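The complex appears here without one of its protein chains, the remainder shown in place.
On to subunit A.
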């Protein structure tokens, strides 16, 4: 935790006034990064009746949170303003009652179009990928596949228009939404299938895919080869000369069992993977070496795809944390040392997705409901004290009273 302790704020503010401290805002964010607690008084207008399988936050405004349920329902919440006591309203919803183009099965992937939030993409287990116009909440395009697809992703670079879809049979399908072409298929993994695909953050031609076979492959979509690198867990970055690190071969395996999560760090040079073997690995994407960081066992249970969230500070890349869903808990690790900083507990069901909001410095996690985590410990205490004040209690509105009567989760208890 010491790493996330920052200099005295008064001195920082003074330095900023003189123009000596340009990363003040990032330092302030660092202070809050590892100190998350459940925002008890922030609710999302409840919508999902089934468990929530995936979420996505729009990149252009960091404001709209899409969530998809296992029954195929999709809903979008406005996450601003991030006041201490709020109920976030639903912006729109897509379900049987409101939209005839709705998905009928579990939602696997939700994607906001990276450059603006006028468009989003949904992928369901009904073998359909749909493209939506946000403003009219109207489906504008639809692709139907013959195989199940578990994951879809879009590059976040400018002018990107290609969606990569990972099929159950090991095929990677590329869909260009400009031309509508969906015929480009790369047979990369074996028959066992792939479940995950992620584009590189900084390159619209490179993508990483993770399979049920435990392999993680890097593919250049311009080249005819199926992949140019396959990560090997024995290819280790180390100073110890006695250990011979193995070069990648055809039979390289990243995890002994299937890959459940792929996440690139914001610095574009590192990749985090979580496997069904309950291990999380950190890789250097340039040479495929695994960094020797031990995060301990991460129990993933029977969640097929986990979405982990990474936060890395702009002014100091070493200050980076990852939020990993682990059963009913969300664990917070320092990425480069593997030290577990805290464990966030509050969910009653296994957590599948964590989303980090870079702008508001808060975390969203979902299981059967969506919870918001932020560095609000002191404010909540202050607020509770002010609400307990007898003078104020009478003034408290009915809704506030209802909020207070809710079960109060705490993050103090650790499952260890």
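As a working rule, contacts are C-beta pairs under 8 Å (C-beta built on N, C-alpha and C of every residue); 3 or more make two chains touch, one makes a residue touch a chain; residues count from 1.
By our rule, contacts and distances are computed from a predicted model.
Trainee: Assuming one chain is omitted from the figure, identify its UniProt name from "Protein YIF1", "Dolichyl-phosphate-mannose--protein mannosyltransferase", "DNA damage-binding protein 1" or "EXOS9 protein".
Mentor: Result for the unshown chain: "DNA damage-binding protein 1".
Trainee: In the complete assembly, which of A:30, A:43, A:62 or A:93 touches the absent chain?
Mentor: A:62
Trainee: I need the residue numbers on subunit A that touch the omitted chain, in ascending order.
Mentor: 8-10, 13-14, 16-19, 24-25, 28, 60-62, 80-84, 89, 314, 358-361, 376, 378-379, 382-383, 386
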